[in-house]
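With one protein chain held back, the other chains of the complex are shown just where they sit.
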Amino acid sequence: MSETWTYILVIAGVILAALTIAAGNIFIERRLLSLWQDRLGPNRVGPFGILQVVADVVKIFTKEDWVPRFADRGIFILSPTIVMITTMIVFAIIPLSPGIVVADLNIGLLFFFGFSSLGAYSLVLAGWSSNNKYALLGAMRGASQMLSYEVFMGLSLMGVVMMTGSFSMVDIVEAQKNTWFIVPQFVGFLIFLIAGLAESHRIPFDIPESESELVAGFHSEYSGMKFGMFFVGEYLGITLISALTATLFLGGWNGPAFLPPIAWLLIKVFGMIAFIILLRAALPRPRYDQLLGFGWKILLPLSLLNLLITGAIILST
Amino acid sequence: MMEQIPVEQSLLLAALLFGIGLVGVLIRKNMILMMMSVEIMLNAAGMAFIIAGSRWAQPDGQVMFIFILTMAAAEVAVGLALILKLFHLQKSIDADEMTQMNDITEASESN
Amino acid sequence: MLIAFYIAGVIAVVSTIMAVTRSNAVHALLYLIVSFLAAAVVLFVLGAHFAAALEVIVYAGAIMVLFVFVIMMLNIGGETEKAKERWLVPKRWIGPALMAAILFAILSYAILNQPVATASLSIVEPKTVGISLYTQYLLGVEIAAVMLMAGIIGAFHLGYTKRKSKHRFLKGE
Partner (left out) sequence: MMRYLWLVPVMPLLGFLVLAFFGRNLRKSIITLIGTGTVGLSALLVILIGIEFLTSPPAGNAFTLKLWTWMSSGGLSPSIAFYLDGLSLAFIFVVTFVGFLIHVYSSEYMRDDEGFARFLAFMNLFVSAMLILVLADNLALMYLGWEGVGLCSFLLIGFWYKESANAAAARKAFIVTRVGDTAMALGLFLLITEFNTLDIRSILETAPAHWTPGSAKVVWIAFLLLGGAVGKSAQLPLQTWLPDAMAGPSPVSALIHAATMVTAGVYLIARNHVVFELAPIAMKTVAIVGASTLLIAGFAAVVQYDIKRVLAYSTISQIGYMFLALGVGAWSAGIFHFMIHAFFKALLFLGAGAVIHALHHEQNIFKMGGLRKEMPVIFWTFLAGSGALAALPLVTAGFYSKDAILWYSWSSEKGSLFLWAAAFLGAFITSIYTFRMVFITFWGKMKTHIHLRPGRAMLIPLVVLAVLSIIGGFLETPHNLGHITLFSGMLSGVLPEVHILHSGAESTELILQVLTALTGFFGIYLAWHFWMKKPGFLFRLKQTRAGAALHHWWLTGWGFDWVYDLLIIRPFTWLSNINKNDIVDYISIAPSNLVVWLHNLTRRSQNGNLRWYAAGIALGLIITLTIALFL
């Protein structure tokens, strides 16, 4: 019985941690952006403005949750939940420390792919159900963007899979005991990072919601809690990509013994989050066709080449 | 815990899905929905393959499923492109309105 | 696990029926995605984990997104509402349903009349599938690759329209 309880505890812990980190991201991002942009950022609510997140959440919860009459009500409500669910569920496969993982699936990576591809629906359906021109445009952009970058994401990870010989995340982490995969799979790492950003439609790839051209893209019509779900979902996505990068390329919980494995993982995840926030501060948004052209014309051949060379090296050794 | 595979039930499930897909193909007029129904049937067929593969603990069923998947992907890509083209030409994707390629002409009615 | 199988099976059947009968294309599509997810669960239960993952990734994740994409492009979601009355009359569906019922009956007869010795569940590893794909079925993989290529080229060709520049500054591009 205690095994089951431990299991449930781990699940609850993962969910809580993911949500907390995602919420904390909001604060961290604002502070870091301010830092890099030579300003202060939120610093009034609580120490260092740390309670700003709470204030935001209260604001979101109490706002009028309005569904437009011209919208397709059911799908309009369904869409934000999809992004939450599909992102949250993938955390189940990330090994936190030796022996602690929600689900050690033998198709772990494929599980991630499956749900990340399902994540596209939230965006697409939100845009469609809003019955709004800008929302629809954003949705279509998002659909093509996510559909395309899923391909490179999958291909970029195949090098890791080949070197491990398994889809299981636990196996992958254990295979990095000596060398992190970022060293032999640096190209794969780069592609995965770019594709991951595109999948979570973060700046600079926030084309489905680009405010300056499409008002707010697919979530133009959303407000209140449903907007909050999209909002949190995006930060969950960042967290997920960071966690996956840490797990797949940076050795996961591997690290010197003076810190517990979970601490190493958290350090790596936060490092990745900080890096992604830095990217937001540093890079402009590309044009829509540039994005797709970059994907199909550069990333795809590059990832295939990476795969080919990796395969050749594995075969020769 | 060693479980038994519910072979017959799962095969029946596949057959039922196939039948529903067939109904879908036959009653829908929207071509996209007809194609979706075809996907249902393909999926059911693939499922039957996997059931057989699992029954004998062989990978062949899944291999066949992968081939069916590939085929479905290619079919959908081309099919949807055709439907888009058709929509541009006809401003409709109602299968019942696309009967221009019939062979019932005035001449054949007379004889 | 068997409970999961039955639940998923019922969900699959119900959502497929809904997918077939919805007049709104996007609703039908959503039901279909649910049906595929349920089918993926069924496959997972049957021990074909790899196929289950592919079902989600490719069928539910990629192919269906294409459908949504096209539906969105053509904006036909509400258009079929008008035709609802027309096609839901029994005259329309009773014949096909009868035909499908006969087919199902024949298939059921064929399934239930064969002596199927039940076997214990054994998970077929993705690795086994991969090895089988690249040894025994190598030719099939090649052919499938060629077919995909043909599909890509065909779709590209069908979708390609010569870009017309409206503005004189863009004529040269």
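Note that the chains are named A, B and C in the order they appear, and that numbering of residues resets to 1 at the start of each chain.
Keep this in mind: contacts are C-beta pairs under 8 Å (C-beta built on N, C-alpha and C of every residue); 3 or more make two chains touch, one makes a residue touch a chain.
Predicted model only: the values in this text are computed from it and were never measured.
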Open item on the list: Using the touch definition given at the top, which of the shown chains does the missing chain touch?
Closed with: B, C
Task: Identified contact with the non-displayed chain, of C:1, C:94, C:110 or C:143 - done: C:110
- [ ] Using the touch definition up top, pick the residue from C:17, C:73 or C:99 that touches the left-out chain.
- [x] C:99
- [ ] Touching the absent chain in the whole complex: find that residue among B:25, B:42 or B:74.
- [x] B:25
Open item on the list: Give me the subunit B residues in contact with the hidden chain, please.
Closed with: 22, 25-29, 31, 34, 95-96, 98-104, 108, 111
Open item on the list: Need a quick check: the contact residues on subunit C for the chain that isn't drawn.
Closed with: 95-96, 99-100, 102-103, 106-107, 109-110
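Keep in mind that, in the parts below, only the chains that are shown with their structure count from here on.
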Task: Distance from the mean Cα position of subunit C to that of subunit B, given in whole angstrom - done: 8
- [ ] Could you give the separation in Å between the centres of subunit A and subunit C, each centre being the mean of its C-alpha atoms?
- [x] 27
Open item on the list: Using mean CA coordinates as chain centres, what's the gap between subunit A and subunit B in Å?
Closed with: 34
Open item on the list: Two or more other chains touching the same residue: where does that happen in subunit C?
Closed with: 50, 54, 62, 66, 71, 73
Task: In the complex with subunit B, residue positions of subunit C that touch it - done: 1-2, 5, 9, 12-13, 16-17, 19-20, 25, 28-29, 32, 35-36, 39, 42-43, 46-48, 50-51, 54-55, 58-59, 62-63, 66-67, 70-71, 73-74, 76, 80, 83, 87, 92-93, 95-97, 99-101, 103-104, 107-108, 111-112, 116, 118-122, 124, 128-129, 131-133, 136-137, 140, 144, 147-148, 150-152, 154-155, 158-159
Open item on the list: Can you tell me which positions in subunit B touch subunit C when the two form their complex?
Closed with: 2-13, 15-24, 26-30, 32-33, 35-37, 39-40, 43, 46-47, 50-51, 53-63, 65-67, 69-78, 80-85, 87, 93
Task: Partner subunit A, residues of subunit C touching it in the complex - done: 24, 26-27, 30, 33, 40, 49-50, 52-54, 56-57, 60-62, 65-66, 68-69, 71-73, 75, 77, 123, 125-127
